[in-house]
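Left out: one protein chain. Kept in place: all the others.
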Amino acid sequence: MNYSSYLQLERLLSAQTLESERLNTPAHDEMLFIIIHQTYELWFKQVLFELDAVQTALAEDELDDREIADVARALERVLLIFKTLIGQVDILETMTPLDFLEFRDMLTPASGFQSVQFRLLESRLGLTRAERLSYDGRDYDSRLTEEDRARVREAEAAPSLLDQIQAWLERTPFVAMGDYDFRTAYESALDEALAADASIIETHPHMSEEERKTQLEGLKRSTQLLRALFDADRFEELRADGEWRMSREALQAALFIMLYRDEPAAQTPFRLLSQLMDLDEAMSVWRHRHALMAMRMIGRRVGTGGSSGHEYLSRAAERHRVFTDLFSLVTFLLPGSKRPPLPESIKTAMAYRYAGAAE
Amino acid sequence: MNYSSYLQLERLLSAQTLESERLNTPAHDEMLFIIIHQTYELWFKQVLFELDAVQTALAEDELDDREIADVARALERVLLIFKTLIGQVDILETMTPLDFLEFRDMLTPASGFQSVQFRLLESRLGLTRAERLSYDGRDYDSRLTEEDRARVREAEAAPSLLDQIQAWLERTPFVAMGDYDFRTAYESALDEALAADASIIETHPHMSEEERKTQLEGLKRSTQLLRALFDADRFEELRADGEWRMSREALQAALFIMLYRDEPAAQTPFRLLSQLMDLDEAMSVWRHRHALMAMRMIGRRVGTGGSSGHEYLSRAAERHRVFTDLFSLVTFLLPGSKRPPLPESIKTAMAYRYAGAAE
Amino acid sequence: MNYSSYLQLERLLSAQTLESERLNTPAHDEMLFIIIHQTYELWFKQVLFELDAVQTALAEDELDDREIADVARALERVLLIFKTLIGQVDILETMTPLDFLEFRDMLTPASGFQSVQFRLLESRLGLTRAERLSYDGRDYDSRLTEEDRARVREAEAAPSLLDQIQAWLERTPFVAMGDYDFRTAYESALDEALAADASIIETHPHMSEEERKTQLEGLKRSTQLLRALFDADRFEELRADGEWRMSREALQAALFIMLYRDEPAAQTPFRLLSQLMDLDEAMSVWRHRHALMAMRMIGRRVGTGGSSGHEYLSRAAERHRVFTDLFSLVTFLLPGSKRPPLPESIKTAMAYRYAGAAE
Partner (left out) sequence: MNYSSYLQLERLLSAQTLESERLNTPAHDEMLFIIIHQTYELWFKQVLFELDAVQTALAEDELDDREIADVARALERVLLIFKTLIGQVDILETMTPLDFLEFRDMLTPASGFQSVQFRLLESRLGLTRAERLSYDGRDYDSRLTEEDRARVREAEAAPSLLDQIQAWLERTPFVAMGDYDFRTAYESALDEALAADASIIETHPHMSEEERKTQLEGLKRSTQLLRALFDADRFEELRADGEWRMSREALQAALFIMLYRDEPAAQTPFRLLSQLMDLDEAMSVWRHRHALMAMRMIGRRVGTGGSSGHEYLSRAAERHRVFTDLFSLVTFLLPGSKRPPLPESIKTAMAYRYAGAAE
């Protein structure tokens, strides 16, 4: 056992074959191009490996309160990996377009779209086939090999992280426990808050009639949106329109966790929800950076794989998101002062056993 | 003279007045909200200060070959400032939406849209009133004070960095010098390259007829696009359509610099062009991060200033760009092997006097 | 209420007075020098503000299980602030020594050593007067004003974060609860592990006698070190020698938390301990970067304040650390497989009340 054999360095460090050298027109920057993509793929392997552990834990009927800390730790790691992936685009951008042109045509028709690991990652997080942008009018996986396509389809068929998070949220016991029903309590608080807002607008001394009207209409729209979370039929309509992905029960639980995040039993779950939002942001930033880099490298040309390059990537940064529900939920939060207080029984249930009652 | 008096710390560190404290409902996170915005504004002041120096140097009839290194150094600094601005969004995101709600309404109708320094920065870089997105159907500067609006209009009326870079590029002496005309040389090389491409497609043994047709059509479109750079009328049509911002002469010079970047007299100019692209990217990333952060903080609500929040910022990340011409120019590059060689006379003119002749 | 008045921008953005301009020899880079230091001081204010909240929470006789999540959130923020402080040294390094020389002498005898906020921060974290390096043979606070010196002494006299963390750790109920005593359980496990190690060394077939001897001696030394944590007298000797800062009880509790971090009641405490280590690292990296920057700016000269510059800062990066105990504790960890299992009663006490018993 030594460092080199353990890390299989002989294998690893001999896996860079420059196409430009094979064709006797060596292009210096091709080495960077290969190596940076290899580090990306190594990191994707690690992300998928962490996702294995996370999804195995979440696949159980009940996520053990101990294991949830492991899940949070794994997501923390994934986030830091994405920070590195984003940051190291800077390295690739030391390759100028002129340098890239020296070997670019030699790579046709290979393309980053053929990274099966990245496709798997997207699918396993919860990006569905229907939500994906097509490119050149074709299925997103049309350029994969038969074998890779099968892997992607398998991932699509299995429960995604989004599905699992939804199921986990739906099991949150505190949302309705004994006499307590969070939904009722929350709806009343919401009513009060909205009535107070309306009253302020209606009686505001320095507001023009036009402004008053605009503000009241805005409030009405907000009210409808907010009510929908507590109205099964209206919610399903919105969900069918693509406004929400998760179930109403899951969203209510997520809202509960966001509001009462400081109770012991909500602390790690709240951290988990925050990390999912962080991850969604990080992937969007990664895609955006990638899109800018592509525009810089190939201008208005099409990508080596025939993709429309920058445009596709840029739209994907906006559209290929998974946990947007958690961002939308923010609309429903009430400030701490208007947040309905938790009954003692729920506080106690959410405390550690040794500590017993809520003070 | 001591540290504190020099930095006017008494003044600086007493300039944080929490609105939530004034209203007797102290919200812990308001301090962060104030301080991070203050650091942003301090950095904007620094960026504008560097831009003063850069624009003063570029305002001269001829940019001294010595001063160009100062310009590059200033831009390097601006770039690193933007990296910091982007990175520190992470700090702001430790404030959760619930924390923000505690004091958010107290800030109405103040809004980040009222940062006159940022508006000045955009205008001075070259973002024109016409290119800007309106929000809520109003002018982008409608929410500024009268005085700030005047400052912005003054900046809009003065030559922008984009204008100055264009003028500087147009003065590049080597593009046409003595017998040499880069445009002629480049067009021939382009013709040859395109003919070679066509020949490869036409004679490729493993290509279906359909694919051959598609590829030839793609090549035809590229050819038209490329030719436009050398056809005054066609170019002006494209420019009127918003495909290009800079003049044809400036673009040709930029292309020359990109192709012959290693000649001594092109080294610092090439660095400058790269930095302008870096800056354009950095500002786009900053806007994108800002848009995600806004979505996270306020969900689907409207911003404190009445802006449509996330959506506006997200579209601005894509649209409010200035130096896109330099990215588009990449489409016109030829690989080194097909790049027309420079005549000795031009190489010599671009060398240092002590070194004299080209190798 | 608008953006500019809320942020007091008029005041903030007029607080940069260039000494070089006052002396009619304007030095462009002095603006950067002032502004970056001002952002540092603004961030220090924020860090102290977070520390206020953290220390107030920890000053109570018992840290409420709800508040600990707030503490962790505040520390997360402080960490990200330090990441920004470290990263933005890059901006300062765009100022070359030559640029700095243009105004450096004008600042004498002002010096970064006079940043009272940074001194307060160090003291409040737990850096004591005795542990501090002197410079130029004088007290570290000799260059502060009388008023600032008083503030520092007051901070030194009050309980530091280190003191408070120690007290909080000492109160950890699970270390000895009912019949269970972690120390006994752990010492047995340690004995077993050490005996197993000795046996492996003694019977290893491919080890030379010399190597065997060396390894056994190493094991013996480790054993003595490990035992000391459970031997009051020996421990106090080591503590008197400066090997440990915290009490034995606090260290044992920290060890317990590190080992059983997944139990619900240990999850947030474990996160807290990790953050304290992160903070200690971040401050060391900040000092190291600062030292390199100073070396770069002034070479072998002395600092504007007469400090020995690079050398002082470099030694401080190694010496001025606070939470090293937590790093040293790592030496005592046992791998999961050798970790003594928790009795059911303790697992139950550490679970949420709703969940009741450990599975």
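Letters A, B and C mark the chains in the order given here, with residues in each chain numbered from 1 onward.
Here, contacts are C-beta pairs under 8 Å (C-beta built on N, C-alpha and C of every residue); 3 or more make two chains touch, one makes a residue touch a chain.
These numbers come from a predicted model, not from an experiment.
Colleague: Which listed residue, A:Ala59, A:Leu80, A:Ala158 or A:Ile200, touches the chain dropped from view?
Modeller: A:Leu80
Colleague: So which bits of subunit A touch the chain we can't see?
Modeller: With respect to the unshown chain, the touching residues of subunit A are 1-9, 11-13, 15-17, 19, 28, 31-32, 34-39, 41-43, 45-46, 49, 53, 73, 76-77, 80-81, 83-84, 87-88, 90-91, 94, 107-117, 145, 148, 305.
Colleague: Applying the definition given at the start, please give the residues of subunit C touching the unseen chain.
Modeller: 25, 93, 96-98, 101-102, 104-105, 218, 222, 225, 258-259, 261, 274, 277-278, 281, 284-285, 288-289, 292, 295-302, 314, 317-318, 327-337
Colleague: Even though one chain is hidden, which residues of subunit B still touch it in the full complex?
Modeller: Within subunit B, the residues touching the omitted chain are 64-67, 69-70, 173-174, 177, 261-265, 267-268, 270, 348-356, 359.
Everything below uses one rule, namely that only the chains that are shown with their structure count from here on.
Colleague: Of all the chains shown, whose C-alpha centre falls nearest the centre of every protein C-alpha atom combined?
Modeller: Given all protein C-alpha atoms shown, the central chain works out to be A.
Colleague: Using mean C-alpha positions as chain centres, tell me how far subunit B is from subunit C in Å, no decimals.
Modeller: 40
Colleague: Could you grab the centroid distance between subunit A and subunit B? Build each centroid from C-alpha atoms only and quote it in angstrom.
Modeller: 29
Colleague: With chain centres taken as the means of their Cα atoms, state the distance from subunit A to subunit C in Å.
Modeller: 33
Colleague: Enumerate the residues of subunit A that touch no fewer than two other chains.
Modeller: Subunit A, residues with two or more chain partners: 261.
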